[in-house]
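Before any comments, here is the structure.
Left out: one protein chain. Kept in place: all the others.
The block that comes next holds chain A.
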Amino acid sequence: MPYRSVDRRRILAAAALGRSLDEPGPAPDEGDAFQAVTGELLDVSPHLILIETPEGRHERLVIAPWATAWRGENVAPADLPRGANVIIRALRSGRVVDRIWADITRITGVIRSIGAESRDQTVELYCGPHRGHRTIVVPYGASGRLRVRHPKFEPGYLFDAIGVREDGVAKARLPATSQPPYRWTAVPKPPPGYGGTQSRISGTATWSDAFDYAERGAAYPMLERSDADCQDTGVSCTGLPYLALGSTLTVRNVCAGRTSALPLAACGCMAGRFCDRCLECGTSPRGRIVELSATSFVELGGDLTKGCFNARIGPG
């Protein structure tokens, strides 16, 4: 069935059910909002950073004295290379830099094959029907850290890491989770839903780079297969309600106490396969319940290098 647009679905559903048509966005009255600013780094000094946004605008931001940057490892903001793609967590209406991540990428998928190029390893991953196949490099220097958290480093098992893009190649640097011990097709079943209608669900929120660079939105695992044109969706080890592309999801970062309403813009078929926990602030219940765009993740107070936060979600 032809799928039209996320916005149109929201309008039509509101009209049919007589709901108010609230625009997605952060919840009001939550203090100084974080703003994510993305773009290509044009120039940087210890106190100022100049970037070109995807729309072609030049943005000049003040770097706070406490601000840090990450590009494969923690670096001083002034040491970032020109031309890097950065995502900035900014305060004060987006004018003051709090944290910078440069050339960061999230590598989430199923291991298909593992090859070796000298001491580095090349891994081919299946990242779901929408992202397809992806080849990444596990540098020798990072392999110890990654293998400790991925004990089943073999085809058919899940892989999740945070890395950097260098010369068009994604290089894994940090493990983003402890690898689930089952094959990707053997996801545990959710517990029976004796609890009745759920209006809120707790679990893990992660981020993904499957979204456009400055896009705000979320990917959700529990979509009807016929609606999402995706045979891998509808799998989760958490009892999630069915939603659709175009639904609005309220996501609360329990660790940072920030809430935002986000449109579902993608199918989170790979996220649903991870029955892991987030240890960001206490231990979350099992299961990835939502995957956010990098921009939305940052604006909800998440740290891209940590990869997750404990979240509570609810429809609408």
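Note that a residue touches a chain if its C-beta (ideal position, glycine included) is under 8 Å from a C-beta of that chain, and two chains touch if they have at least 3 such contacts; residues count from 1.
Basically, contacts and distances are computed from a predicted model.
Between the names "Sugar ABC transporter permease YjfF", "Methylamine utilisation protein MauE domain-containing protein", "FAD-dependent oxidoreductase" or "3-oxoadipate--succinyl-CoA transferase subunit B", the one given in UniProt for the chain missing from this structure view is "Methylamine utilisation protein MauE domain-containing protein". Summary of contacts with the chain left out: across A:94, A:139, A:241 or A:285, the touching residue is A:241. The hidden chain makes contact, of the residues A:89, A:106, A:171 or A:252, with A:252. Along chain A, the points of touch with the absent chain fall at residues 1-4, 8-9, 11-13, 15-19, 27, 192-194, 196-200, 224, 226-227, 234, 239-247, 250-252, 259, 312-316.
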